[in-house]
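Every protein chain except one is present and positioned as in the full complex.
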Amino acid sequence: MWIETKTEVEEASRSRAGFSRRVLDGLMLCTGDVEHLDTYIQEKWFVLQLAVWGLRGVARVILANNPLSGALILAALYWASPWQGLLGTLGVLASTLTAVIVGQDSGDVAGGLHGFNGMLVALLMGVFSSAGDWYWWLLLPVCLGSATCVFLFSGLTTLLDHWDLPAAVFPFNIIIVLYLLCTGTNNPYFPHSPVTPPGAVEPNDTALIAVEVIRGIPLGVGQIYATGALGPSLLILGAVVLYSPLLGVHAVLGSAVGTLAGLSMAVRHDSLYSGLSGFNGALGCMAVGGLFFTFSWRTHLFAIASAFLSAYSDIALSNLLGTVGLPACSWAATLIATLMLLLTGTLAAYRIPIGQVKAPERNLRSRSQWEAGNTEERESTDV
Amino acid sequence: MWIETKTEVEEASRSRAGFSRRVLDGLMLCTGDVEHLDTYIQEKWFVLQLAVWGLRGVARVILANNPLSGALILAALYWASPWQGLLGTLGVLASTLTAVIVGQDSGDVAGGLHGFNGMLVALLMGVFSSAGDWYWWLLLPVCLGSATCVFLFSGLTTLLDHWDLPAAVFPFNIIIVLYLLCTGTNNPYFPHSPVTPPGAVEPNDTALIAVEVIRGIPLGVGQIYATGALGPSLLILGAVVLYSPLLGVHAVLGSAVGTLAGLSMAVRHDSLYSGLSGFNGALGCMAVGGLFFTFSWRTHLFAIASAFLSAYSDIALSNLLGTVGLPACSWAATLIATLMLLLTGTLAAYRIPIGQVKAPERNLRSRSQWEAGNTEERESTDV
Partner (left out) sequence: MWIETKTEVEEASRSRAGFSRRVLDGLMLCTGDVEHLDTYIQEKWFVLQLAVWGLRGVARVILANNPLSGALILAALYWASPWQGLLGTLGVLASTLTAVIVGQDSGDVAGGLHGFNGMLVALLMGVFSSAGDWYWWLLLPVCLGSATCVFLFSGLTTLLDHWDLPAAVFPFNIIIVLYLLCTGTNNPYFPHSPVTPPGAVEPNDTALIAVEVIRGIPLGVGQIYATGALGPSLLILGAVVLYSPLLGVHAVLGSAVGTLAGLSMAVRHDSLYSGLSGFNGALGCMAVGGLFFTFSWRTHLFAIASAFLSAYSDIALSNLLGTVGLPACSWAATLIATLMLLLTGTLAAYRIPIGQVKAPERNLRSRSQWEAGNTEERESTDV
């Protein structure tokens, strides 16, 4: 049972359900899209509002829309590396503030839609930088790159709106590739390490360690935030489960599918162990399995197909971009998710319009209510 | 004289025209789009239906829509190489079946629209594989790649529908490039040979042999199905002529134009001899000269321009993709044909809406009937 609207909450607390019920209610308040929080903060200070928008932006990276998940994920990032945590915070704030200044739609800003691309740009700039942690000059491109995401997000939204497609993480993928191209490996101010494509042969080919491969599956979820440590990855997974258990299941499933795809193409062991093989699969699986489509066993099968396609496309694009020393980031998952949204036939029947996308569990309930409503209406029309 | 609808056929046979007339009628029944066959197989077994859909798919590769042409082409492929024939058959069946399972529009499936991309993917996977014939593991990527074409075809159709553009062979071109990138040249399971760009200098540059160059022109038609033997190429050309003589003329003309373009750019001799210089020109010429546009002397000139543009673009794209060891496939012809469909001005006046595209001879008749109809209607309105 999922309770999200204020009135339902009040009704529920009026009931004599005892202590355990109230604890459960409290927990329920923190899951899903937490829309009641928006009403709560509406008349509060700008700084508090900005914090909530930012935390939503942090969670949006992994397709969740919940400030508490965002806070957990941010904690995980600071745990993994304080410098990366700082960059991420700066990125999400820089792009959200730019969106406010540039006059973007306030609903989009409040939903964190202008934060997640900026955060990813900031995190990846930190990861690829070969100048080491606490290299303060890096804050300059981080701020500029994050701010530029707002321009790309706004422009791409106008472009893709014709097909009711989201701009998703296209802005991040474009900006990070342009940044890495712009600076090059031997830049005197902003040096970065070149990327090894997953298809490269290893000098001394040893046998695969099964435990390490399995360990790579949860790491794949963490790699969405460019973190390769197990603890923070599990905390990020927990944050997804807090938003929606269904999304969490698909994240792990997608990462496993991605690892399987990597094994079938004999990618470098390193790529499997670090979770880099899994994260595109995870994103592709999550987007189809519950978020943009109502969950059902058919959608579930399409989600697995989407995970495979994302994972294989990621290997292909990594090999292509690797020839010029660039990473494939999440191009594969973003393109495949966009393709899935364009599909006609069986899958299209389950599609949720972009403006009405909520937590998977909520989507499921909305749909049954909507269908029930449709039936009622039809009946009343018949009479 | 072209007879295709059932009633006309019955009327014709009722007439006292004697034996020779009946033979001609029988031949006429086999040319063009053979729509009467669809009515005939409607209530038959699924396997028979699937065979007809598949054969239409085989013919669609070369822009024909005739199951008999498809059967002739399949025979040509088995003649050239039984292994390639098997791969092609598997590819067309895998993608057509996937389309049925995934719930694609039944009219599209019956028209073979979901078969031709899958077939091309299968054929090209076989051609580029360096594991030799009868390497059974290859059937795995062949089936998966062909099935994926359905997803891309459906998604791209939604995307391009805004401009009434066909998805054409974009899915094939995308999938084959991704597959080759994914596996790489030194893949332990699915190795493939890298591609030599046409602009590469030859070690010992000998004089061109005119006969070989001329022999490359019909081979260019065969190269659409990735076959480089003269006999099967001529059989494929025959299959096109069976569908529409006009299309056959444009195929040879386009291939000749492509060879000319190759000569003017001094491409490798090998590229001219094998027909690889010609096949993009042939496709570009066929698309404009009669298929998507009503045939006239103006359309014919545009078809020649389209052939030149396709051929030069192919050399350019082959040189670009060759730097990372990839083939340009039919990217050039597909892009140029799409460009031609978008053109305004003189050519746009001859454009046939995608949904009404038939055999060129039929298009020509429909248009004159339609124009006659328009005139009549206008007259009747005046009265």
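By written order: A and B. Residues from 1 in each chain.
To be clear about the criterion, a residue touches a chain if its C-beta (ideal position, glycine included) is under 8 Å from a C-beta of that chain, and two chains touch if they have at least 3 such contacts.
The structure presented is a predicted model; accordingly, all values stated were derived computationally and were not measured.
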| item | value |
| --- | --- |
| Residue, one of B:199, B:228 or B:325, that touches the chain absent here | B:199 |
| Touch with the omitted chain, as defined above, among B:252, B:315 or B:333 | B:315 |
| Option touching the unshown chain, where A:154, A:244 or A:334 are the choices | A:154 |
| Residue ranges of subunit A at the interface with the undisplayed chain | 102-105, 148, 151-152, 154-159, 162, 177-179, 181-184, 186-189, 324 |
| Hidden partner chain, residues of subunit B it touches | 162-163, 199, 201, 264-266, 305, 309, 312-313, 315-317, 319-320, 323, 338-340, 342-347 |
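Quick note on the criterion: only the chains that are shown with their structure count from here on.
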| item | value |
| --- | --- |
| Computed distance of Cα centres, subunit B from subunit A, in Å | 40 |
